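Note that this complex is displayed minus one protein chain, with the remaining chains in position.
Then we have subunit A:
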Amino acid sequence: MMGKTIDLQIRRQDTPYSPPYWQTFSIPYREGHNIVSALMVIREHPLTQEGQLVDPVVWEFNCMEEVCGACSMVINGKPRQACSTLIDSLEQPIKLEPLGKFPVVRDLMIDRSKIFSDLKRVRAWIEIDGAWDIHRGAPRISPETWKESYLYSRCMSCGCCMEACPQYGMEKAFVGPAALAAVRLMNNHPTGSYHQQQRLHAIMGDGGLSDCGNTQNCVRVCPKQIPLTTAIGELGRQTTLQLLRDLFGKS
C-alpha cells in the first residue's frame, strides 16, 4: 500500500467457542477517520496486511454520536466508544479487542445481556402507573434535583465501566457501577422513590453495593462522565440508613 496508512490490529474470533486470533489491516490514511469509519473501510476490502482476503470484521454500531452505547470496544487497552474515538488521537498500530467481561458473539461483537439482567435485578425502572390511567400529572422536580439526575440519565449501558472494574465479571455476582448509578437515579425521582426500599434491598444482597472495591476505574472510563463514584457513595449512605431501619426500626 502506498503513502500514509492507518494500521489496525484486530482480535478476531469466529464463533463464541472458537479460540481468538489476531489480524492486522492497513487502510489509506484519511483525515477525520474514527474507529467505526475505519472498520467500514476494512469491511469493503477485508484484506489483511499479508494480502489475505478474510471475512469482514464483525462489530456493532448504531447512533454514531456516542449516545447508544453499542460500539463499545477495547481500543489501545482502554474501553471506549468506537464512533467517538478519532484515529488521529491514537497511537498506531491501533489495537481493537472486544470488551473482555462479556461473552464474544463474533470478533468485536459481544453479548451484553448481563447488563440488562442486572438492571432488572436492582429494579432500575419507575412504575408510573398500572394497567389503568391514574389521572395524575408528572411530579414536579426541583431544578437542582433535575440537574443532578440528568448526569445519571445519560447512561447508555455501554459496558465500559464494567469492563474496567476488577470486581465485575460474567461468573461474578456484582451488578457493576452502571446498575448502581441507575438505582441512585431512580431512588431520587419523586415517583421512583416509592420503591427505594426494594431497590436498596436488592443492592444489599449478593453482588450488590458492597462488592464495589473502590478502584474508581469506572468513573475514569465512563464515556458520558457519569459521577459513578458519587452515586456509589450516596448509595453507601442510603444503605447505611436502610440497615439502621432494618435492624432497629424506622425513625
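Methods note: a contact is a pair of C-beta atoms (placed from the backbone, for glycine too) under 8 Å apart; a residue touches a chain by one contact, two chains touch by 3 or more; residues count from 1.
The criterion applied here is as follows: contacts and distances are computed from a predicted model.
Peer 1: What does the UniProt entry say the missing chain is called, choosing from "Tryptophan synthase alpha chain", "Succinate dehydrogenase cytochrome b558 subunit", "Phosphate-binding protein" or "ABC transporter, permease protein"?
Peer 2: In UniProt, the chain that is not shown appears as "Succinate dehydrogenase cytochrome b558 subunit".
Peer 1: Using the touch definition up top, pick the residue from A:Pro20, A:Pro56, A:Pro190 or A:Gly213 that touches the left-out chain.
Peer 2: A:Gly213
Peer 1: Since one chain has been left out of the picture, which residues of subunit A touch it in the full complex?
Peer 2: Residues touching the hidden chain, for subunit A, are 77-78, 164, 166-169, 172, 174, 201-202, 204-206, 208-217, 220-221, 227, 229-230, 232-243, 246-247.
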